[in-house]
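Removed: one protein chain of the complex. Kept in place: all other protein chains.
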Amino acid sequence: MKQVSEAVPFIAYGGDYNPEQWSEEVWIDDAQKMQKAGVNLVSVAIFSWAVLEKEEGVFNFAWLDKVLDILHEHGVGVCLATATASTPAWLSANYPDVAAVDQNGQPYNFGSRQHYSPNSPTYKKAVKKLVRKLAERYCGHPALKMWHINNEYGCHVSECYSRYSTAAFREWLENRYQSMDELNERWGTNFWSQRYNDWEEIELPVRLATFYNPGQMLDYKRFMNHAIFQLYKIEKEILREVTPDVPVFTNFMYQFKPLDYFEWAEELDVVTWDAYPDPREGIPYSSALHHDLMRSLKQGQPFLLMEQAASHVNWRDINLTKEPGIMRLWSYSAIGHGADGIMFFQWRQAKAGAEKFHSAMIPHSNSEESRVYQEVKQLGQELKKLNSLVGARTTAKVAIVFDWENWWAVELEGKPHNKLAYMEQIKQYYKVFYDQNLAVDFVRAQDDLSGYELVAAPMLYMIKPGDAENLEQFTANGGTLVVSFFSGIADENDRIHLGGYPAPLRRLLGLRVEEFVPYAEEESKTIVYNGQKAEAFTWTDIIMPEGAEVAAYYEDGWYMGKPAITRHTYGKGKAVYIGTQPESVLLERLLGELASGKHLKAPLHAPQHVEILRRDSDDYKHLIIVNHNDHEIELDLEQGVSYTDLLSGELLESSLCIKAVDVKILRF
Amino acid sequence: MKQVSEAVPFIAYGGDYNPEQWSEEVWIDDAQKMQKAGVNLVSVAIFSWAVLEKEEGVFNFAWLDKVLDILHEHGVGVCLATATASTPAWLSANYPDVAAVDQNGQPYNFGSRQHYSPNSPTYKKAVKKLVRKLAERYCGHPALKMWHINNEYGCHVSECYSRYSTAAFREWLENRYQSMDELNERWGTNFWSQRYNDWEEIELPVRLATFYNPGQMLDYKRFMNHAIFQLYKIEKEILREVTPDVPVFTNFMYQFKPLDYFEWAEELDVVTWDAYPDPREGIPYSSALHHDLMRSLKQGQPFLLMEQAASHVNWRDINLTKEPGIMRLWSYSAIGHGADGIMFFQWRQAKAGAEKFHSAMIPHSNSEESRVYQEVKQLGQELKKLNSLVGARTTAKVAIVFDWENWWAVELEGKPHNKLAYMEQIKQYYKVFYDQNLAVDFVRAQDDLSGYELVAAPMLYMIKPGDAENLEQFTANGGTLVVSFFSGIADENDRIHLGGYPAPLRRLLGLRVEEFVPYAEEESKTIVYNGQKAEAFTWTDIIMPEGAEVAAYYEDGWYMGKPAITRHTYGKGKAVYIGTQPESVLLERLLGELASGKHLKAPLHAPQHVEILRRDSDDYKHLIIVNHNDHEIELDLEQGVSYTDLLSGELLESSLCIKAVDVKILRF
Partner (left out) sequence: MKQVSEAVPFIAYGGDYNPEQWSEEVWIDDAQKMQKAGVNLVSVAIFSWAVLEKEEGVFNFAWLDKVLDILHEHGVGVCLATATASTPAWLSANYPDVAAVDQNGQPYNFGSRQHYSPNSPTYKKAVKKLVRKLAERYCGHPALKMWHINNEYGCHVSECYSRYSTAAFREWLENRYQSMDELNERWGTNFWSQRYNDWEEIELPVRLATFYNPGQMLDYKRFMNHAIFQLYKIEKEILREVTPDVPVFTNFMYQFKPLDYFEWAEELDVVTWDAYPDPREGIPYSSALHHDLMRSLKQGQPFLLMEQAASHVNWRDINLTKEPGIMRLWSYSAIGHGADGIMFFQWRQAKAGAEKFHSAMIPHSNSEESRVYQEVKQLGQELKKLNSLVGARTTAKVAIVFDWENWWAVELEGKPHNKLAYMEQIKQYYKVFYDQNLAVDFVRAQDDLSGYELVAAPMLYMIKPGDAENLEQFTANGGTLVVSFFSGIADENDRIHLGGYPAPLRRLLGLRVEEFVPYAEEESKTIVYNGQKAEAFTWTDIIMPEGAEVAAYYEDGWYMGKPAITRHTYGKGKAVYIGTQPESVLLERLLGELASGKHLKAPLHAPQHVEILRRDSDDYKHLIIVNHNDHEIELDLEQGVSYTDLLSGELLESSLCIKAVDVKILRF
């Protein structure tokens, strides 16, 4: 198979393209405007099943042949979609099992998109037929660069309660646990008289009288991730067989809980994702976090930004426009974090349908003078100058532990504090490093941590076999580990690690947690760290040091004087435990000190709201500097180094000005 | 057929009357108290099906005969209801298809009211039998003045998802579009793989995985309006056949989106409606708006206020009483806006059932001394003096474009700003004219506008074939047209009018809108109009003038300096475009200037919160002056005109005092 950087040996630029919504004359107009805008890659046929296979077994590729020919003639490559994300009407009408079933036991109706059940036998059969046909038809087409499998798997339907899903769940459980006794033990079914004698007695966790069995619900989430992942693998297998050289991928989403993307990424040739930050957020550090996460999914391999909005979306309550320059700025931020391509949903704004008010590279007016197209064109021309970035890598010395199974488990109901969101805890830690321009990778607790100096594990509730040992080894070898409250509590079946919290981490952290004390909603406490006071929110762990020293203590509450933050020397390293949610200024100070202790610092010193991002290839080093401020800034460059400003071509030394909402790409 | 003013040649006064809830002795008491209270018309048998047809085919009219006789003997006429609004228990029990089906696919149970499906064959058959029986029984009864068909059509069930509704929807679509290709084109089904091969593949837009197809949803709304309208027509046809002379109507509701009352009104002999303003609203200008809308539905023909509360309702969370004098005051406001009758729900407060805490003309105490009955009696006696108002008309020179299909379309999901409510935009414009005592009609964009000087079209999102031409003609002929943001965007199938917004109105307005910029929730901008600053909310259209001149511009935002409001001379008239939602003081100024430019003014100059309403017949002119203030006011009358105060009988000249919460009816 070709590497992605062979298949697309430039910064990819383009978007989703839906020619079936337009007449042939428009296709020509499209291709010409693409050329002008520097577009070199588009995703075609994502929602084309109904026009590719108009009736069961009757395929119509003529239009798509022509589209691909036109694109190729205009120098535009194609990510060809497998068109399986939305089934045609005839399939739903003829085979009711295609429909996913909702929580009320009712099938979803045809008429929207992606309403199929991941466990429908008919859906899988029809997918196989279509994908093979497509692959065989286009395996030799010169426009074909990559396969775009399905689309945003699980987006609307990540749970299904059909009888097919029930049967598949039972089968998956039997596979996983082999015996009923094992399942009963793992799920703790002696609680509430829930013991099972037979796989056939197990129902899906839906429409229950009250709280579910957490082991069952956790496994249902695993099962649905698995079921959807099978769909991807079915397609991939056929594509690999027919077109062994063509890279494949599907597109991931923002903060998407149902799918374990770490597991998925192993089967993708390139990670791609769809970024739609709400302009109301201001500087989209949540997007930056996800860029870093996406880059981490394949151990640093550059990803593609597969979809973003040229201006506004249409699916929020209020859909703000991106103000002038913002789309360009955020695109460069993506590149800085590791993107090798900038793609949009979509090329041409739709005339009809549910997304007609979603912005596109070409607006409804079809005017080349429109602000949005002008900005699109400018960016496309600029990106042509950045090909030395293709494949260039980010080196991070800081890692944050992030784990989908932990996400599922820690947000199950019945917890001490049920308004805690895992992602919010992750974001709080991420933001500290982001603000300090320290590159961050995301890892799982079982991953190789030897490349990192500082690892933070916020709210790592679930500790699976081997996790504690891996963290111990990292620390013993000299690493600095930070763990926060409500970590180390449960095993992979959400059963308590008995013997005093956080049992598997007690040795490493040098402490025991006797009680959890969640706060009422408006409550806060005062803690003292190195003589300075700070507020603490959300939660107090009652910590009993067993070797750890006290770094901060409570100044109020019935646990006044007890430790809030501890430090424990472990082997050559140290393990810090933060038993509450400190206000951000303290977290910044604390993590900043730990980073300094490891001599970690930003590539350049910069004012607030300026990203300094480094990407290096074998041949070049690059700095991508993104000024999110609405005023000009000045930066000192490293002395004695000569930088090329890739967009202007100028050579730079010693210092640098960047205008408001502007960017510099320096190569050195 | 008789005119309504022949059938009821006086100001109608009375209410819903449900004698089946009471014993025969109470009927006599009722009739006597009605007489004392000046009641001359009641609606009988609205919920009587179960007592009229106790078992299938077994009819029992004896009690109703007696009721009608007693009423007639006491000088009370009857709007006889067809009793079809609520089916009897035996019908639901024996024919399950009668029940409408909810969004979860479950039938509604018997036990409340109006739970039938508009597409139930059994319901239609049973209705035909009952209505014919009733008509034949009472065609010659002297008490019968009009037929009250059904009740508040669509009130609780305006959507049904039964298989009968699915079948009827498919049939309606086939009728409308003739071919699958046409439907696919109109609904834009090449989007999201939604193409249909066969009518049988089409489902109702319910239980979808995500956003619906807007074309489909819009047609579903049209279809349900159609289906319910058929029920009315079925009844009307039988009644016309058996009693060709007796006027028929049904009662409309407040701000009722599911039914296109403009279409319905053509089949009613008189428009009637049920007004239940929440006393928390203060002065009920929303009711005034609806009075004007109801009057407009039949081109100015007076309407009947068919239901109002004597004091409080029972179906809000908190049900406030109408304070002393308020019921009378609001009744006169209704008359001022064009009502020829004031009716209540209901005559006697129920002892049992879901509405027993809804006020009535006779309260639970049955006491003639009760405040409520005293006020009812006073009003009844007063209304006898106002017969010269019967049939008198309002002449409006201002019209507001209001269109149910636009309402349906503009509030479909997936819009740039999904918290925009069409009715709120309409109300904002209406209130300006209301506060200035300028009479307002409501019209559709395709209606004859030649009688108007000033037409406002707020948020006229949908432009149907002929609409733009009609508005152009109105303006070209000298009219002043005001159009507000997000107008002219979509066609009758909610497909974008391509080529630059608002494509069909660009010539008339002399501009192009390049982008929509919805505001975040707390956001506002400053605009400058004739040197004065004002706040703007909700939305900015980025306007590119193409002939229009700038009337106001933005002082902030990234579009600073760009036009917010424009003026365009078109033929003999002018077209004003308001590309945002200005604060009310600016809208008042702007519309006030436009009205002044057309020499439009109030019938009299009045202080705030005083309605001056004019109704003229061939013989008389009337002013209805309603003082909503809690203090006395003084007014100057037109010099040289002699007025008769109809309630006191006094003659008036030059000036006039009106007490707090009081009214004057002047004839001249």
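Should a chain be cited, it is by its letter among A and B, assigned in written order, with residues numbered from 1 in that chain.
Note that a residue touches a chain if its C-beta (ideal position, glycine included) is under 8 Å from a C-beta of that chain, and two chains touch if they have at least 3 such contacts.
Remember, it's a predicted structure, so these values are computed and weren't measured experimentally.
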{"item": "Selected from B:Arg176, B:Lys257, B:Arg371 or B:Arg507 as touching the chain missing from the view", "value": "B:Arg371"}
{"item": "Of B:Lys356, B:Lys419, B:Lys572 or B:His605, the one touching the omitted chain in the full complex", "value": "B:Lys356"}
{"item": "Residue in contact with the excluded chain [from A:Trp187, A:Trp330 or A:Trp408]", "value": "A:Trp187"}
{"item": "Options B:Phe10, B:Trp90 or B:Phe256, residue touching the unrepresented chain", "value": "B:Trp90"}
{"item": "Candidate in contact with the missing chain, chosen from B:Glu25, B:Glu55 or B:Asp619", "value": "B:Glu55"}
{"item": "Touching residues (missing chain, whole complex) on chain B", "value": "18, 20-21, 47-51, 54-55, 83, 85-90, 92-93, 100, 102, 104, 106-115, 155-157, 280, 311-312, 314-321, 323-324, 350-357, 363-367, 370-372"}
{"item": "Absent chain, residues of chain A that touch it", "value": "104-105, 187-198, 200-216, 413-419, 493-496, 498-501, 512, 514-521, 542, 558"}
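We adopt the following convention: only the chains that are shown with their structure count from here on.
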{"item": "Cα superposition of chain A on its sequence copy chain B - rotation in ° rounded to nearest 5", "value": "120"}
{"item": "Averaged-CA centre spacing for the pair chain B and chain A, given as whole angstrom", "value": "50"}
